[in-house]
Structures are given as structure tokens and as C-alpha cells.
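Only one protein chain is missing from this complex, and each of the others stays in its spot.
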Amino acid sequence: MTHYIIRRVLTSAVLMIIISMVTFGVFFMVPKLAGTNPAELYVGKQATPADVAATARKLGLDQPVTVQYARFAKGLVAGRDLDDGPNRTHCAAPCFGYSFRNDRPVWPLLLDRLPVTVSLAVGAAVLWLAGGVLAGVVSALRRGGPLDRTMMVLALAGVSLPVYFTGLLAQLVFVHTLHWLPGGEYVNLADDPAGWAAKLLLGWVTLALLYAAAYARLTRAQMLETVGEDYIRTARAKGLRERTVIGKHVMRSVLTPLVTIFGLDIGGLLGGAILTESVFGLPGIGRLSIDAVNTKDLPVVLGVTLFGALFIVLANFIVDLLYAVIDPRVRLG
Amino acid sequence: MATTNSPTTTGPLAQPGRLPQPSAFLDVRDLRVHFPTDDGVVKAVDGVSFTLERGRTLGIVGESGSGKSVTSLGILGLHRRGHTRISGEVWLDGEELVSAPPERVRRLRGRKMAMIFQDPLTAMHPYFTVGAQIVEAYRVHHRVSRAVARRRAVDLLGRVGIPQPARRVDDHPHQFSGGMRQRAMIAMALANDPDLLIADEPTTALDVTVQAQILDLIRDLQDEYRSAVLIITHDLGVVAELADDILVMYAGRCVEEGSAQTLFRRPEHPYTWGLLGSMPRVDRAARDRLVPIKGSPPSLINLPTGCAFHPRCPHQGRDGIPCRTEVPDLAQGSDHGVACHLPPTERRRTFAEDIAPAL
Partner (left out) sequence: MSTHTSPDRTTARPGTDELLRVTGLEKHFPITRGAFIRRTVGAVRAVDGVDLTVATGETLGLVGESGCGKSTTGRLISRLLRPTGGSIVFDGRDITDLSVRRMRPLRREIQMIFQDPYSSLNPRHTVGTIVGAPLRVQDIPTPHGVKRAVQELLELVGLSPEHYNRYPHEFSGGQRQRIGIARALALRPKLIVADEPVSALDVSIQAQVVNLLDDLQRELGLTYVFIAHDLSVVKHICDRVAVMYLGKVVEVAPRDALYATPLHPYTLALLSAVPVPDPDRRDRAQRERILLTGDVPSPVDPPSGCRFRTRCWKARERCERETPALRELAGGHLVACHFPVEDAERTPRGRIAAHLAAADVAPATTTPA
């Protein structure tokens, strides 16, 4: 088991390094391909070519990509000093870069936005897990019946309808027409729990609907497959109650693929739910990335991308560990 | 073993007529299990009757699709409710199960009647330890602590010949070899000292040396517990090893039944002859050719008219014998039941003169 964990940690670390290299490479290439000089973005449109060149030199943007990456990597681990001319700024580790538009390092920017994204993702996850799995189980148990068919049609709709449609519709109905839910700004959980929940509720439900649909379908398919297994027949042959057969023996097998998907979904969401955050005006990481793209704030875009990748790699790692806990064949194999 | 009983009272010789008071430990009467499908009704079991006493072993022999496995699932009440039409009677120790509430049958399942399945790898839950699965089987029917049930599991594993049971109890099924898995499966079936043990192809997935070990184990355990054993198999060698009585099934019906000696020495149904002729034997000098049964088993949705075996039977179509039109009843002879239109004297003569010499 220790061996297994060490191997997974190493794999994840290497994966992260490769991702950071590729991402950095892409962000190095993009301005070149677009025919713009990144230094122009910092000095503003009115700057003379000499100013641009000077800034580029100061920021190290004239250096080869390998050198730039080495500096970036050092910043991630140990922090770095940035010299943009008028002043020198220290960017503490982990330094994901420095946003000149916001005049702040990227890392605190991300940290500021993280609670919102976490609130949204976790709340939605609870809803979709409960709803999706329950719907899937019920559907599978009532296979072919009217309930099953209705749920599967709903699930199909849930998967197919985009967030900006369901989200905007919900917003229109519950916030603007019925006034059941408040509009306005996001509030912190610590400051006003009720306001926090009220503001997030529609986001949770909208996001959960999208995922719950997929989970319901997966759960149903997995259950139907498991119910036909020989070991389920064995469980019945032992004289177990039907609810034990389903709740323990069937669910145990159904959970395994769900854990994998769930880990990856949550990992992906923590990197920012761009559409949902935009639709509901939630200042999370997704919004941060949209704003950064709009203002061509490349360091932030790079930071958000890497941050998101980090979550996915981390989620993958946790899923692998969980898998070993759930499936003894993985642990010992 | 109850060798004093004569086959007429303990053999699988129940009359289809309804005796109100069953005397046998297991008495199956006119069991029918039908599955409606989009293509028609699958008559998997279509009127099977037999009896079985404690301490005796009945072998049900048949090929795939003969209904032998469905019969056992029907007895245990393991068919899919709502997707199955089941009729007839299953009397277990004086209690009728087909009409009993499902909850009542569940309480008997695993306690009074238990089952061993064919492939122990797929028949055990891959995510639970062997011990946990045995503990669970015991605790469904006994209100005892986990520790007590665990001691029982270790004890059972030792009894079925698992070395170091106290250590292996915490292993998962995939850590066991095929033979050990089947032993563990048997331990699980024995958890509640069942009176009726149903073994569905218990050795088909196993190698021959392991098969010998498992058959030996089943025999030993039966001697020890005096349970009734119902063994379902396609392998005539396995039934000959274990069974006191044999019932041959074809297309959902019983075509021949009798004691093992009778069935192997004086079989009277052409299908049984066909099975014997198809089987190469390790204990005899090699024959030049096997005598197979022509054709393939019929579809259970569209059974041939009359005797379901008639399209494959080399003896059908003799003068005045209604093989194609009438379903033959299981007629009881002195020691033997045969469902065939051929006159008994004719059958015996054919077997003695034409069939036996070629076996």
C-alpha cells in the first residue's frame, strides 16, 4: 500500500510538472502567434517601442522560453522578485505570476476567489450526488416503469440543456419575477449564512441539475449491470433482505465508478465553474479567468489554468487512493 | 446414508397426482417456471415433479436449456418476481413455498435451504472479504454478535479444508485459488446447517483434480450433516459419483428418473441413451466413434409438438406411436419413470440389443 501511494504521489508530481511546462509553453507561444508583444500589454498602448523593449527586458520577456520557465518554476517554489521599472515587487511563494492589471500577485487573487468557487462546487456536489444517485437507484429498481421513463427523459434534458439557458431562466423566474431570492452581491458565509445560501442556491441547483442527470444515468446503468451479477444472486440465496442486497451488495459495486467520476468532476469544478459563475454573478475563480481573458491579463489566465490543472491532478490522486480503499483488487494487485 | 429406503419411497418418483400430505422432505410437484418475453413465453420448466429425503442425493442431469438450473432457482424462490410465472408446489419439510409469502421463503433461504453456485469467482462479492460474506450469511438468520459469527466463519473455513482459516478469513475472494473459492462458497452455504443443499454445477469451472477434492468434500459433509443434496450438472460422471437418484431433464421436462444404478445400467429413454453414447469414457477402451444425438436442443419458446425430443430421436415414427402429436407422460415402471411413447418391452429390447453394445 505504501508503495502504491508513493508511486501515485510521484506520478502526480511529474504530471503536474509536465502540465506546467506545456501550459507555460502555450502562454509563451500565444502572444507570438497573435503577433503581439506581451510587454505591450503591460506598458499600455501609448508606449513607445523603446519603452516596450525596456519593459520586456526588465520582465525577462526577451529571454528564451526555458529561462523564463525556470524563473517561473523558481517563483512557484521559492517566490521571486519582479522588477517592472518604477518599483520592485516581491511575489511570495507560491508565485503563480504577477498581475499588472490588478497590481497584485496572482496567488492571493486566486485565494480571494477560491471560497466562492468552493462554496458553489461543494454545495452543488451534495445536491447532485444525493439527487442523481437516488434518481438512478429508483429508476433502476423500477426499470421500464413510468417513473423510470420520466426520470430518464428528465435526465436527458438535464444533460442536454446548457447552464446559461437553465440558469438564466431560473434567475428570471425566481429572482426577477417572483422575487423569492435576492439578487445583488455575493456575501461571505461567515458574514451572513442565510444570504450566502440564498445567493448560491440557484447556482447550486442549476449546476447540480446538469451533473445529477449524468449521475442518474450512470447509477442506473451500473445498477442494472450489477443486479445481474452472480454475486447478487448469491446474496439473495443467503436469505438477505432485499434492502440489504440493494443497499449493501449492489451499492458497493455501483459506488466504485461513481467515485472516479465524482472526483474528476469536483476537481474540474474547483478550477472554476466559468458559465455558472458568470450567469449568477458569483465572483469565483471562473469569473476571475473570464475577466482575465477579457483584459488580456495573461499571468492570471496562466495562474488560473495551472490552478485548475492542480485540482484535477489532486482529485485524480485522491480518486486513486480511494479506489484502493474501495476495491481490494487494486490495493493488492 | 439411508440405504434401507427403497427407491419407490425415496426416489424422485412423486406422482403428479396431489397428495394432500407430503411425506418426503422435499416434494416438488408439477413445477412450472415460465418467462414471458417479447418473442413468446419461454417454458424453462414445464411440469417437473420429484421428491428427495434427508441424507439422500438427487442428481438433475441435462444440457443447457433443459431447465435444470431454473428448477433450483424456482425452489429457492430466486426467480425474478414480476417477470416469471411460477406454478406447482414445492413442499419443504411440510411447508409449501410457491404460495408462501416471499418474506417467509426468504427466511428459509440460506438457513433451511442453501445453494452452491457454479463459478465461485463471480458468485462471491469481489469487494467483501470471504469472512465478511460468511459472517453475513450467518447473522441474517442468527442474532449473534460479530465476534461469534466470525468464530463460526473461521470454524467453517477450517471444516471445508481451508488451511490457516483464522488468517484466510480476512482475505478477499480474488486472493483464493479456484478450488479454495469453491470451498469458501460451500462454507458460506453451510453457515446455517441447511437441511437442503442445492449445488448447481459445483465443479464445472474447476480443474479435474480440484473437482475430485470438491466432490469428496460434498460427500463428506453430507455424511456428517445428513442433509438432502440436490446436484445439478451436465456431467454424467459427476452424478454417477454423487447421486443416489437421477432425474434427466430435456426441454423443461423430466424424461427419465430412477436410481443411479437403474439409470446407468438400464436406461430406457432414447435421450438418456443419446447422452451415454455421446460421452467418451476414460474408464473403457476407446471406441471407434461416438454416437451423438443429431441436431440441437429445441427453442423453449417453440417446442416441437408431441414429445419434445422427437425431431432428434432415431426411434420416433414407428407404426402407430404418436411421438409427433402427443406429449408422453412420465410413466412409472417398477423402479423407474420414463416419458416415452415406445412400449416398455420395446425400449428394453432396443437398449439391450442395439444401444448397450455400442457404449
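A and B are the chain letters, set down in written order, and residue numbers restart from 1 in every chain.
Basically, a residue touches a chain if its C-beta (ideal position, glycine included) is under 8 Å from a C-beta of that chain, and two chains touch if they have at least 3 such contacts.
Note that the coordinates shown come from a computational prediction; the quantities given were computed from them, not determined experimentally.
K.L.:
Which of these, B:Glu95, B:Asp216, B:Asp329 or B:Asp354, touches the one chain of the complex that we don't see?
P.N.:
Final answer for the missing-chain contact: B:Asp216.
K.L.:
Can you tell me which of B:Ser87, B:Thr122, B:Gln175 or B:Thr350 touches the chain that was removed from the display?
P.N.:
B:Gln175
K.L.:
Among B:Ala100, B:Val148, B:Val291 or B:Val327, exactly one should touch the missing chain; which is it?
P.N.:
Residue touching the chain left out of view: B:Val291.
K.L.:
Per the definition of touch given earlier, which of B:Leu275, B:Cys340 or B:Ile355 contacts the omitted chain?
P.N.:
B:Leu275
K.L.:
If the missing chain were put back, which residues of chain B would it touch?
P.N.:
Residues 63-64, 163-164, 175-180, 207-213, 215-216, 219, 234-238, 240-241, 243, 260-261, 264-265, 274-283, 285-287, 289-294, 296-297 of chain B touch the chain absent from view.
The working rule: only the chains that are shown with their structure count from here on.
K.L.:
Can you check how far apart chain A and chain B are, centre to centre, with Cα atoms defining each centre and the answer in Å?
P.N.:
Using C-alpha averages as centres, the distance is 56 Å.
K.L.:
Taking the touch rule as given, give the residues of chain A at its contact with chain B in the complex, in rising order.
P.N.:
229-231, 233-241, 244, 249, 252-253, 256, 326-329, 332
K.L.:
Touching chain A in the complex: which residues of chain B?
P.N.:
Those residues of chain B that touch chain A are 76, 78, 106-111, 114-115, 117, 119, 122-129, 136-137, 140-141, 172, 174-175, 185, 188, 191.
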